[in-house]
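Yeah, one chain of the complex is gone here, protein chain that is, but the others are all in their spots.
Every chain is named by a letter (A and B) in the order it is written, and numbering of its residues begins at 1.
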Amino acid sequence: MNETAGPKIPQTLPRFSATFDPATVAEINRAAATGIYDIRGGGSKRKLPHFDDLLFLGASMSRYPLEGYRERCDTDVTLGTRFAKKPIHLKIPVTIAGMSFGSLSANAKEALGRGATAAGTSTTTGDGGMTPEERGHSQTLIYQYLPSRYGMNLTDLRKADAIEVVIGQGAKPGGGGMLLGQKISPRVAQMRNLPEGIDQRSACRHPDWTGPDDLEIKILELRELTNWEKPIYIKIGASRPYYDTALAIKAGADVVVLDGMQGGTAATQEVFIEHVGIPILSAIRPAVQALQDLGLHRKVQLIVSGGIRSGADVAKALALGADAVAIGTAALIALGDNSPDLEAEYQKLGTTAGAYDDWHEGRDPAGITTQDEKLAARLDPIKAGRRLANYLSVLTLEAQAIARACGKSHLHNLEPEDLVALTLEAAAMAQIPLAGTNWFPGKTTGF
Amino acid sequence: MCGIAGLFLKNRALEPELGALTATMLTVLTDRGPDSAGFAIYGHGMPDHRKFTLRAPANFDFGALAAKVDAVYRVHDDHAVFTFPAAREAQVRAVLATFPEIAIVAFGERMELYKGVGLPQDVANRFGLAKMSGSHAIGHTRMATESAVTTQGAHPFSTGPDQCLVHNGSLSNHNDVRRKLIRENISFETQNDTEVAAGYLSWKLRNGAKLNEALTSALDDLDGFYTFVVGTESGFGVLRDRVACKPAVMAETDDYVAFGSEYRALVNLPGISKARLFEPEPAKVYFWEHAA
Partner (left out) sequence: MSAGLNIAEPGAVVFDIAEANIRQLNATLQALTPTTNQTAWTVLNPAGEHAVAVGITAPVIVTIDGHVGYYCAGMNDGANITVTGNAGTGVAENMMSGSVHVLGDASQAAGATAHGGLLIIEGNASARCGISMKGIDIVVKGSVGHMSAFMAQSGNLVVLGDAGDALGDSLYEARLFVRGKVASLGADCEEKPMDAEDRAILANLLKRAGTDANVDSFKRYGSARTLYHFHVDNAGAY
């Protein structure tokens, strides 16, 4: 262009593509440089239809709220009433989801145990086995039974309060566990029976059964091993929730656990997290429908997880028909994960507080998703346990406040009719009418 | 997911017991298939005659229908077996087509096919399986995976004259295959993956393949985990997919060849303690049949 004097010619503004946005461009660059997929921790980060799209209808002319204090709103839940001799009684309907020692430090597992016990709820082991710290500090401990069977042994099985057979998790339904060499410390290697420092490869199917008909026999074996005492949970990454729930029940589950795509993982391929599995909001009603069709709602309990953040989320999940929820990511944040106090260190890692998700690298400044002894020592399990107990307390108080405003003396008395939806997607997925209407997509007739 | 039972008699003296033995096997397989059950049994046919198994709503007047098509008939609960001269098949089909509430569940010369919703023992009792006789039978107990628990969704599925299929497992590409088969004029009543496998075999056979060829090509065209047992006029066949996660146990004596999803289903067969027990290998078509 000619450099002559005159008014400057207007330019178009630089414009990012919505399809090839900066994050996508950076990822394609990285893929081209390395030849390997991106691995990270956490759950789906994109905006999805979620509990925020639902609202409660508080007391008004036709419904009356409960006062606080002596006008009680109870929160307890019993899990595993179907077949087990010793069902599990929890004070609150919020449990700590399965997270492995290996993906988390021993201090973090201890902190989870301390906090959960103080709040009267349970923790869950993960894809690595049971540690003495967690069994020692968790009053109620659920023992996961995974495809890898890392660390699975008879003694720990009998020490557990319940057994959770893992079909999959929300971040990666159909995928197995993943732990990279930097986190296969001597202790982790010994527990998992692996060489130190190698990248763990994990099975995605169970080694000795495939399908609900053979799972039924495996559950029989687990009950025979443990004198029919312990509730058997079946955990599924939300995919086909109606059929998955029905088949879990037919296979003999006492409790069904459904984990939505917002549910976190220690590490897996980014594409798996973002593109496989469905949001928890879309999984709850079909699961409850399956329970109702089989006449087993409230007799086989339903725990849902994946993006539970506040007492409002807890209350909404219960209103849709779940018996309890599980938290994973939120529990880690409560312990101190991604804390703004560590911003300088996050910057050194090329990220920022609140966005850090390279948990597979084992360099967590908060000492939670690491096996590095120096980093792990930064987490004081007693202080962190107290933080978790505080957070669980807030979740409970918030849920109670909402339930009281809806006139409920027990969280379990929340029901779908207490809710309305703000968006078409949420209305269709949860089968809840749009606010101010009596309609949701798929509903054809009146009230 | 499901249970499969099959019994092929080498010793004709056992034919009167075929139904009772099959009924017992199905009852044992209730745990892995509590929703519904069905069986196909191969008894005597008449030369130059056809046998149709029909299913109708409860209280349907099979007698009147049989008179209309001039067929000998026998009623078993909501199913009935009509026998008539082969030359009249086209006319009989035309009349049946005017009764949309009637389903032709099976056709051929020897095969009778019954299925229904409920516990396997109840289904067997409703149809009087324990009193039936024949040279071979296959049976199935169903735990529905991704389709509804209905009579139409129960197995076996008829694939051709005197042929039917039962399945334990879960196909993963059946929706696409179903769409292709619909374009080939194969029709479907359910969303069931097994119905797709049965339709696939029918289509292959219709195009001139022999059954073992059709089963062999199924290994490439049908994706997923499966144990198939196919009943034919002269015997039965078995196929497991390459990965072979779903179970299959076989027992052979001088008197019979038996198939069960679990050994438990075979324990009441006569002489089982002396039987040769083996498991079919993956990706290999097996066949047992009587000489013509």
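Methods note: a contact is a pair of C-beta atoms (placed from the backbone, for glycine too) under 8 Å apart; a residue touches a chain by one contact, two chains touch by 3 or more.
Predicted model only: the values in this text are computed from it and were never measured.
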item: Contact set of the excluded chain (shown chains only); value: A, B
item: Touch criterion as defined above, residue of B:78, B:112, B:193 or B:262 at the omitted chain; value: B:262
item: Touch criterion as defined above, residue of A:35, A:295, A:350 or A:442 at the omitted chain; value: A:35
item: Contact residue for the chain not shown (choose from A:141, A:194, A:247 or A:308); value: A:194
item: Absent chain, residues of chain B that touch it; value: 244-245, 247, 249, 262-267, 273, 277-279, 281-282
item: Touching residues on chain A - with respect to the absent chain; value: 34-36, 148-149, 152-155, 157-158, 180-181, 193-195, 198-199, 201, 203, 207-209, 214, 217-218, 220-221, 224-228
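Just so we're on the same page, only the chains that are shown with their structure count from here on.
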item: Chain A-chain B separation of Cα centroids, rounded to whole Å; value: 44
item: Complex interface listing, chain A residues touching chain B; value: 205, 210-214, 216-217, 240, 243, 246-247, 250
item: Contact set on chain B toward chain A in their complex; value: 1-3, 31-35, 143-146, 168-170, 225, 245-247, 261
